[in-house]
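Yeah, one chain of the complex is gone here, protein chain that is, but the others are all in their spots.
This part shows chain A:
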Amino acid sequence: MDFCRRHVKSDCEELLSRFRRTQSVRFEIFSGIWRDMKFASIFYGTMFHEKRPFARLVLDIASCYFLPPFSFQIRVGGLYLLHSLYHSQDTVPPEQIRLALKDWEEVKKFERDAVNAQHFDVVFILHQLMSCKAIHFTAMPTLIMFPKKRKVERSVLCEDFVERVARPQELINIDLLEELSNVHELYEKMKSSVTSQAESSSMNLTHKDLTSRLRGAVIDFHNWQQTKNGVDEEEVSGEGTSSQLESSKRAELLASIKSKAFGEAAEMCKSRRHRQVEVDHPVSEEESPHPSGRSRISKPSLRARTAENIHISGEVWKEALSRTTTSSLSTLESTAEEKPKKIKRFKWR
């Protein structure tokens, strides 16, 4: 089922980014977008035996958005998405939503946030999912079977959805500042007791006002964050504030900066330019196989290369090729000649 993972993911992200743009956490808004995109049709037309794996895949993908590091609004969207997908799937009995033990605390925290902010529809839907036994309580979020992939696809976090960082504020809180000022005081005292001439410059390794400076820096950072995305905060006010709603502006800014940065990265940095080797073209122009994008040229398989390189004199080679197979012994001579098999392959792009 892995072939459609990318597409399902981008569909979910499309839905959620539309939901994010509305700056709302209401279920009505979500279901409006759901209907508009006809999202329930994502289950239509799956072949009978693929229904279950597909439902599994869709739910696994959607449940990522219900958990950190995404912002509160996206997590609400993720919850609504899970609820909607769960009730739209057409397998009987339905596939369940998987919830890992380590994520349980996050879910409880999310629930408390929603209750405190009086988002009753969020809590209602969460409780409803629990009540109708839509959840598998598991050890890990997905089934894991020691995957080995030829092409490792990095799963990219959708930048826009991620919660605003609050680590500096979390780290440097009132308690820490108090503690720090105490320690600082103690330190100053000890210093003055040790040295006779107190104002020797060699002893002045720390600022006197260390604590207030640190506090100032954090407040500055916080204010900067606020001004970055505080513009449209008032417009959302009807929704009740669950402090994390306002991530969008900054995220957009970040994204634009990133895209600019990466846009110019194509040129190599100076120190490496001398390494750019002139590529000589052994292949003639029209059969150059990789027009764009891929940096690594895929070699033909070992077998193909061997066949090309090793030349066994005609007779022996032919004999080796047409080995006697038991099954063709009793088939008619005429049909026994093998036709080269042509297999049509489906291109996933």
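In this section, contacts are C-beta pairs under 8 Å (C-beta built on N, C-alpha and C of every residue); 3 or more make two chains touch, one makes a residue touch a chain; residues count from 1.
In the analysis below, contacts and distances are computed from a predicted model.
K.L.:
Determine which name in "Cytochrome b", "snRNA-activating protein complex subunit 3", "Trimeric intracellular cation channel type A" or "Vacuolar ATPase assembly protein VMA22" the UniProt entry assigns to the undisplayed chain of the complex.
P.N.:
Of the names offered in "Cytochrome b", "snRNA-activating protein complex subunit 3", "Trimeric intracellular cation channel type A" or "Vacuolar ATPase assembly protein VMA22", the absent chain's UniProt record gives "snRNA-activating protein complex subunit 3".
K.L.:
From the list A:145, A:171, A:205 or A:302, which touches the chain that is not on show?
P.N.:
Missing-chain contact among the listed residues: A:145.
K.L.:
Extract the touching residues of chain A with respect to the undisplayed chain.
P.N.:
3-4, 7-8, 10-11, 26-28, 31, 34-35, 37-49, 52, 84, 87-88, 90, 93-94, 96, 98, 100-102, 104, 108, 111-112, 115, 120-121, 123-128, 130-133, 136-140, 142-147, 324, 326-327, 329-330, 344, 346, 348
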